[in-house]
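With one protein chain held back, the other chains of the complex are shown just where they sit.
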Amino acid sequence: MTTTATRPAAAAPVPADLRRSALPLRRRLTDGFSKSLMGLALLIALIPLGLVIFHVASRGLALISWEFLIEDIPNSARRAGGGMGPAVAGTLVITGAAAAMAIPLGVLGAIYLNEYGKQNALARLIRTMSDVMTGVPSVVMGLFIYVSYVLVVKEQSGFAAALALGCLMLPVIIRSSEEMLRLVPDELRQASAALGARRWKTTVSVVLPAAISGIVSGVMLAIARAAGETAPVVLVAGTIFTSNWSLDGANTTLAAQIFKNAGEPFVAAQDRAWGAALTLMLIVLVFTIAARLISSRFAIKER
Amino acid sequence: MTAMSTDFTLSTLLPGAVPAMPVASAPPVMQLENVSVFYGNYEAVRGTTMAVREHQITALIGPSGCGKSTVLRSLNRMNDLVSGARVAGKITFHGQDLYAPDVDPIQVRRRIGMVFQKPNPFPKSIYENVAYGLKINGIKDNMDDRVEQALRGAALWDEVKNKLKTSGLALSGGQQQRLCIARAIAVKPEVILMDEPCSALDPIATGKIEDLMHDLAGTYTIVIVTHNMQQAARVSHHTAFFTAELDEAGVRHGRLVEFNDTGRIFTNPADKRTEDYITGRFG
């Protein structure tokens, strides 16, 4: 047969060498090299994470105590002692108020996108614009609230800061909630509709409960993010040295205090910044872990 | 090929194999001895013993879920890519154990190529698709000739010679599948595994691929999985019939029922289950 002559050489009954070492060196090296680069990339990202946590923990732990969390901030940065009480209070009040404003608005907006608007032009516009709004720098949001609210009422306040943080949270909550609503199987909606439930009733009593764990987890992450936002607070909240548990009047947050004290040349101020950083990290961590637990515990199993 | 045929019987080659029927045939390239494939703790296929003969077409047939594709994918270690997949028993290639610890799956796949159910050209030009395998194997000389040869080998050259720079995705389904065959043969493997290569194609495109398989058998050894019995009857020299059965514990496993010359399987099957399946009395 003529084909015999053109058979590939490997077809000879000699066992082909299948060992890794028979692969050309260049290919083996490229493969190994690329894999180690990927591992190296991971290391490059994780080392700073480890260092940040280490420094914040070690420098912050020396400072942090119950007194640190409740005492007033010394009104001279040079002075040692004192605490971050007003900043802790301000962080809780301002972030809480921001969440109270952004959550209902965000969830309702998500319901519009997923239950009503779907793929129509308005819904698509809102979706794109929420994505764009997610990218708006926090300092711009601060300026916006300054111009449109602080200049009008002529007072810097915790409420103004809450407005700014609320604006930052809104698009995040809309998009994450929409994502969760989308995972709710259509059969549930149809089952409810078949029982004669109205659309809003179906949404409130069937769809929302089915998606609630995912929504809550997204909200938690948004809160964690907002609690660490600094620029808007610096721009619109003013500053105080004693605790203010109301939304009226000037206020401050942990993030703003870290910023202010980090730039000071005095060791006492820098120490307070580390203490505040540890406190803030713990708050953020609690919300982040809670979000993870909630989403993994009550996740919708399948689409 | 006739020059190579000897009077081997399956039972002399593989002790313990199913019925001792004479298989007029070429020497085996690959042998499976009591091969079982596991996914985690689940035994998807148990106890397969058969041989793949040089320059012949071996078809694996059987109902869905009988493990024929699983067996096919164990032949070039594609199963390695599924986490938890494991092979027990022995698969040899020219006598060399494919699953020996020092065997590199990459070398195996270089010599035992594969064509998939759904045509899957890369999102690159026709030329680049064929050249890809050559390039990664460090072959740089006579690239144009090699690409042309592979495309001719896959009976695609005349249709694409004027548009080698266009995307492989712009071809029709049948052409895409032949492009995938060209891509596989460009690196000159010994064995080509085909996993239901025509199931996504219309009858005309299917006919072209079947013709092509006949031509390719002169140069390559082919193993094809199909659930189209007519196709197996038309193209293959040997046929292995698999089925899925419940074991004592009620767990489904795929297993090889009968392996023989295709003619024998379709005209005079030894096993009742084979007969039921090919005469459509299955299930």
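Here the chain labels run A and B in written order, and each chain numbers its own residues starting at 1.
Note that in this section contacts are C-beta pairs under 8 Å (C-beta built on N, C-alpha and C of every residue); 3 or more make two chains touch, one makes a residue touch a chain.
We take it that contacts and distances are computed from a predicted model.
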Q) Name the absent chain by its UniProt protein name; which of "Carbohydrate ABC transporter membrane protein 1 (CUT1 family)", "Stage III sporulation protein AD", "Phosphate transport system permease protein" or "Thiol reductant ABC exporter subunit CydD" is it? A) "Phosphate transport system permease protein"
Q. Which of the chains on display does the removed chain touch in the whole complex?
A. A, B
Q: For the chain that's not shown, point to the residue among A:129, A:153 or A:293 touching it.
A: A:129
Q | Options A:63, A:84, A:180 or A:258, residue touching the unrepresented chain | A | A:258
Q | Positions on chain A where the hidden chain makes contact | A | 23, 27-28, 30-31, 33-35, 37-42, 44-46, 48-49, 51-52, 55-56, 104-109, 111-113, 115-117, 122-123, 125-126, 128-141, 143-144, 146-148, 151, 167, 170-171, 174, 198-201, 203-204, 221, 224-225, 227-231, 234-235, 255, 258-259, 262-263, 270, 273-274, 277, 280-281, 284-285, 288, 292
Q: Tell me where the left-out chain touches chain B, residue by residue.
A: 76, 78, 81, 83, 106-111, 113-116, 118, 120-124, 132-133, 136-137, 169, 180, 183-184, 187, 193
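Here is the rule we use: only the chains that are shown with their structure count from here on.
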Q.
Centroid from C-alpha atoms only, then distance chain A to chain B, rounded to Å. What do you get?
A. 50
**Q.** chain B-touching residues of chain A, taken from the complex the two chains share
**A.** 1, 3, 6-8, 10-11, 13-24, 26-27
Q: Please give the residue numbers of chain B that touch chain A in the complex, ascending.
A: 1, 3, 27, 54, 93-96, 98, 102-104, 106-108, 111, 136, 138, 188-190, 218-219
